[in-house]
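Only one protein chain is missing; all other protein chains are in place.
All chains are identified by letter, namely A and B, in their written order; residue positions are counted from 1 within each chain.
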Amino acid sequence: MERPLTQHIAFPPLGLRQYEAVGGYQAARKAVKHMSPQEVLDIVKESNIKGRGGAGFSTGMKWSFVPMNVSGPKYLVANADEMEPGTFKDRWLLEGNPHQLIEGMIVAAYAIQATEAFVFLRWAYKTAAAEIRKAIQEAYDAGYLGQKILGTDYSLDLHLHTGVGRYMCGEETALLNSLEGKRATPRSKPPFPQVSGLFGRPTIVNNVETLSYIPHIVNKGAAWFQSLSHTADGGTKIYGVSGRVKKPGAWELPMGTTMRELIEEHAGGMLDGYRFRGALPGGASTDFLVEEHLDVKMDFAGVAAAGSRLGTGTMVVLDDRTCPVGFVHNLEHFFAQESCGFCTPCREGLPWTEKLLWAIEQGEGRAEDLALLASHATLLGPGNTFCALAPGAMEPLQSALKYFRDDFERHIKEKKCPYHTYT
Amino acid sequence: MLTTAEKELIEHEIRQVPAKKAACIEALKIVQEHRRWVSDESIQDVADILEMSPAEVDSVATFYNLIFRQPVGRHIILLCDSISCYVMGYRDLHRHITRLLGIQYGQTTPDGRFTLLPNPCLGTCDHAPALMVDHDLYRDLQPETLENILAKYT
Partner (left out) sequence: MATIYIDNKPYEVKDGRNLLEVCLQLGIDLPYFCWHPALGSVGACRQCAIKSFKDENDTKGRLVMSCMEPVKDNIRISVNDKDAVHFREQVIGWLMTNHPHDCAVCDEGGACHLQDMTVMTGHSYRNYRFTKRTYRNQYLGPFLNHEMNRCIQCYRCVRFYKDYAGGKDLNVFAAHHHVYFGREKDGKLESEFSGNLAEVCPTGVFTDKTLQSHYTRKWDMDYAPSVCQGCSLGCNIVAGERYGSLRQITNRYNGEVNGYFLCDRGRYGYEFVNSVHRIREPAIRPHLNGTSSKEHIIRHVAAKLKEGKVIGIGSPRASLESNFALRQLVGEKHFYNGMSDADHDHTALALKILRDGPVPPAALHEVEKADMILILGEDVTNTAPMLALAVRQAVRQRPMQDAMREIHLSAWQDAAVREAMQEEKGPLFILNTFPTKLDELATRVQRDAPENLIRIAFQVSHSLDAAIPEVPDLGEVEQMLVNQITDALLAAQRPLIISGYGSGYDAFMKAAANISGALQKKGKQPMLNLTVPECNSLGLEMLGGHRLDSAFDVLLHGDAETVIVLENDLYRRADKHKIEAMFRYAKEVILIDHLYNQTAEKASVLLPAGTFAESDGTIVNNEGRAQRYYQVYVPKGSVQESWRWCLEIAQAAGIHRLNGLRHLDDIVWAMSIAVPALEPVQRLAPHADFRIAGQKIPREPHRYSGRTAIDANKNVSEPKPPDDPDTPFSFTMEGFRGEPPAPLIPFFWAPGWNSVQSINKFQSEIGGHLHGGDPGKRLLEGNRNGEITYFLEAPEAYVPIPGHVHIIPVYHIFGSEELSMHTPAIAQQAPDFFCIYMNPEDLHQWGITPGMWVNFELEGHAYVMAAMPNNWLPKGIAAINAGLPQSPVVDLPQFIRMGGDAVSDNIHSSTF
């Protein structure tokens, strides 16, 4: 089985020469020296690769919105702010093969004719920061970055920016504000960043995994990419499992691998004494899937059909000895804290849901609380808030109310948490 | 007053961006690296060098989790309190560490050694629970191992 993204991952990662020795920077060379930006764009479009950052938007389509015949700067940003609870896939790529990301960024930047590129890295990824910094320097020294790349007319500067902590920085427009030195509050769309992004200029923001894939697509073509997958959504995907399983971890597998395979084969099944009750398939802001969904093919369409989202593809497992109410409370606490405070429903609604869940878990819930939670789950839905944070926050809540309703009701009826007496 | 070293680093950052203001977060990071936290006076200094108002700088500074606007200890403990760590026993860790240090979230030990803060997901969920002390990540933690880890920091 091919594992293009992770086959060369190593700790410490390959240096530039080693990376070149395994075929690295061939795609950058090919694109910048022998292809037009349009040709690069066409391949990526044809591959139909969908963004790995959570929203699953077609990458080629996104790039094609960048106006080509404008003067002045254009930007490319790698979104390496990975802070979605339960998500740890980008760290693997960043620490294990930074040159792959840099190469992907060079190709992507070339395709949209960006003049400058940034890696927006979260603060906590200290090792990744050191490795990326080293790799960027090597790439400059080797002529892959800087003025007149590989003797062509194309020039590109690449900077590493490390954040100062806020989940919101991962939301692409808030990320741009943060890169501008401002508060990381999101921007309204339209205008989309492709038209007016960083410093008001055309900008593309892509996830680390997405960008890391680009060199392989350019090298091996769209058909190859499609062939990797079990489903219509092409390529491989980095999946991960955390929670009470025997071997938590992350693996690169064909897109469309089932949840069952992930948990039972790759993660070694549940820890002894624990039963599977459900999982957030793609990070904290996705709906629970439960036992009946174990055979769902984990690609964008498959998970959506099951009532959730592929999200980041890294799943968090809920076992039978963890209180679902406490579980969801933990999530809502996170979301309430990380709300940027710009729009009303999120700023005021999330703390409310958090308090309700806390009260229920403490045995102070009231019968009407469930209706209040449910109404928040709809009212904070997509489009109702300014950005996708709050709707994301509601996904685990609404599905928990659906699948674990008994647990909520027992808390309220028994006036205590049936799972534990934790104080 | 900013030191020459701080000033030079900030000036360097200013040269990287199209408008001085855009170096705001970088400047705050630089100050914090040198002083551990960002005082009112430093806010003013950063404002001066970036030609911003102190209110504007503070507006940015107070938005972010990891810019400290109050004095902190010599070492910062960031305890992951997000979902995978929650499932894997973060609460035991939390209880243990607060007993060990005698402080709650947001507090600093009286000897100024540690400041304890909660932190969202450290991105190492397959090795939960986890925490960071300064730049070092610790994973697969058991409450019993905490004491040894903290002993490394004086």
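Throughout what follows, a residue touches a chain if its C-beta (ideal position, glycine included) is under 8 Å from a C-beta of that chain, and two chains touch if they have at least 3 such contacts.
Because the structure is predicted, anything quoted here is derived from the model rather than measured.
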Neighbouring displayed chains - absent chain, whole complex: A, B
- prompt: Of the residues A:G15, A:G146, A:G200 or A:G249, which one touches the chain left out of the display?
  reply: A:G200
- request: Specify the residue from the set B:T3, B:Q16 or B:S53 that touches the hidden chain.
  value: B:S53
Message: Across the whole complex, list the residues on chain A that are touched by the chain not included here.
response: 166, 168, 183, 187-188, 190-191, 195-196, 199-200, 336-345, 347-352, 355, 359, 368, 372, 375, 379, 383-386
Query: For chain B, which residues lie in contact with the unshown chain of the complex?
result: 18-19, 40, 43, 53-56, 58-59, 62-63
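One rule holds in what follows: only the chains that are shown with their structure count from here on.
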- request: Averaged over CA atoms, how far is the centre of chain A from the centre of chain B? Could you give it in whole Å?
  value: 24
- request: Could you please specify the touching residues of chain A with respect to chain B in the complex?
  value: 73, 82-88, 90-91, 122-127, 159, 161-167, 178-184, 199, 240-244, 248-250, 280, 284, 314, 316-319, 322, 326-327, 330-331, 333-334, 337-338, 340, 422
Task: Could you please specify the touching residues of chain B with respect to chain A in the complex?
output: 16-19, 21-26, 28-29, 59-60, 63-67, 78, 81-84, 86-88, 91, 119-128, 132, 135, 137
